[in-house]
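Have a look at this one before I ask anything.
Note that this complex is displayed minus one protein chain, with the remaining chains in position.
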Amino acid sequence: MASLIPLLSTKNVKRHFGGLKAVDGIDFALYEGEIRAIIGPNGAGKTTFVSLLSGRTEVSEGTITFAGEDVTRLPAYKRVQRGIAYTFQITNIYPTKTAAENVRIAVESRAARLRDARFDRDTATRAALEAVGLADRKEALAGELAYGHQRLLEVAMGLALQPKLLILDEPTQGLSDPEIENFLALVRQIAKSATVLLIEHNMHVVMSLADRISVLTRGTLLAEGTPEEIRDNPDVQAAYLGA
Amino acid sequence: MGLGPYLLLATLEGLVQAAVLCITAAGLSLVFGVMRVVNVAHGEFVMLGAVIAWYAASLLTGHPALGFVVALIISPLIVGAIAALSERLILKRLDYNPEATIVATIGLLYIIQQSVLILYGPDARPVDPPFYYTIRLPWFGYSAYKLFVIGAAILIMGLIWFVLQKTRAGLIMRATQFDRETAQAFGIPVDKVSAYVFALGAGLAAIAGILVVPIQQAHYLMGTDPLLLSFIVVIIGGLGSMSGTVVAAILIGLSDGILSMMFSPTLAKMVSTLLVALVLVFRPNGLFGKAAR
Partner (left out) sequence: MTASAFRKNLTLTLLVLAALLLLQFVLPEYYVLMATRMMVLAVFTVGFNALLGYVGLLSLGHAMFFACGLYAAGLSVYHFGFSLPAAFGVSLIASAALSLVIGAITLRTIRVSFMIVTLMFAQVGYLAVLYFAEWTNGQEGLSLPASARQMALGPWTLNIADAVTRYNIALVLLAASLGLLLFYLKGTRGRVATAIRDNEGRTEMLGFNVFAAKLEMFVLSGTLSGAAGAAYGLLFGYLGATFASFQYSIEALLFTLLGGAGTLLGPLIGVVLMVAMIDKLSELTSAYFLVIGVILIVLILWFPKGILGTIRERWAPWLL
């Protein structure tokens, strides 16, 4: 892998809120086609870190490169247009619009980039809903969907963008066990066409999905490796148990 | 009159305006700080204070000081009661939603202003100051009442500071301002605090109205200028910050007084409103405020 150019890399990125160093100098590289999990104790800076990647938060220092382009100063919406999609930790949908309409807005974003007259928006909307198994709920108001379905809708919106990189912020939070198993299958499906970066607390999800894992503590990168390497790493154990 | 005395006069006039503005803006700032409500009807409370002072003065014949003192006591109480009532009946039901409360207080503005028009009429009516005394300076005479207004403002601002910093009520208000939900979790009756704060803010406006009426006359449309000026002061001083409000009131009062003597008042108002709008856009924490928290 070392011979490849990473899809996304960061160099010494920092984000300070007043005296709080939420992210304090992270060098990070993510390769095309992998599923990467970011784990770490609460307050390790995971959400801040991916917010820096997606552009929702500005970096205090350092650079971010995506697909060979320096995106450090690009506003969030332009990064989405370049192919970084972000699904929110707290479900963030259009509650008064139908499920189909929610996805359709994401489809419009993709259509605006494609500029291809043959692109069929209705088909793309249906495809994204089918991918997450919500096709039969497409006319339901998003706000009235069950919580698990809202999480899936959130993922469908990310998928409809057909991103190069899909960032999932705690996607299984609040899901039941059978829902989680479905979700695992879904992410594996997504990973065939996109690189996936997920923040996750559920170790079962992390261990069964991730090709590699990055561990954050106190705003820095503590360790990185395969699930087995991370499981056996004494520093990681200390960070989790000693925290 | 030479330039020196002329500037002295302008400064004194500016300080009088700053004094009244300070009290009015303190009320607006308190309500915004604690309740997060932008009260567009605040200027009408100033007007109500002034109109009630006129009624007090005209009903109580005898020495003008009598009416003035009575007004000082009853006017904040009546205005505070009206404010508390509208807080209970309207703002509370809107759950203090910021946009909805602005629309509602615009409604309140019209209701108060037009009710006064019906009951009190369209005329501007003068009220005698509680005492006539002119301080003879070498260049001009100056009304001692105006100096009294400055003194009263210093006293009232001191009182506000004392209440906010040294009393339990002040602690409760500051806690609510800092974090509404946590305050509630600690057993502070946030809901009641809002009613009292809204009444207190209105009461302060009423006092400003009483102080200003011997200088300015009572009129049903007199609320507009204090409203705009105290908006300006609260924005420049940093929304919800009391010390910023005082500094800004002095700054605005002085510069407005001096500018109005040099330029047309309309132009002065125009430029200052424009500058303040730009401050709110580009420095939302006020000119003296800290960076975003």
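Note that the chains are named A and B in the order they appear, and that numbering of residues resets to 1 at the start of each chain.
Note that contacts are C-beta pairs under 8 Å (C-beta built on N, C-alpha and C of every residue); 3 or more make two chains touch, one makes a residue touch a chain.
In this text the structure is predicted, and so the values were computed from the model without any measurement.
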Residue of B:Ala65, B:Ala81, B:Leu155 or B:Leu278 in touch with the missing chain, whole complex considered: B:Leu278
Per the touch definition above, residue among B:Leu7, B:Val38 or B:Val70 touching the missing chain: B:Val38
Residue among A:Leu53, A:Met157 or A:Leu221 that touches the chain left out of view: A:Met157
Residue, one of B:Ser75, B:Gln113, B:Ser194 or B:Ser260, that touches the chain absent here: B:Gln113
Residue among A:Arg15, A:Arg36, A:Arg104 or A:Lys138 that touches the chain left out of view: A:Arg104
Contact set of subunit B toward the excluded chain (per top definition): 38, 90, 93-94, 98-100, 102-104, 106-111, 113-115, 117-118, 228, 231, 235, 264, 266-267, 269-270, 273-274, 276-278, 280-282, 284
Absent-chain interface as seen on subunit A, which is shown: 54, 56, 75-78, 80-81, 85-86, 88, 92-97, 104-106, 108-113, 157, 161
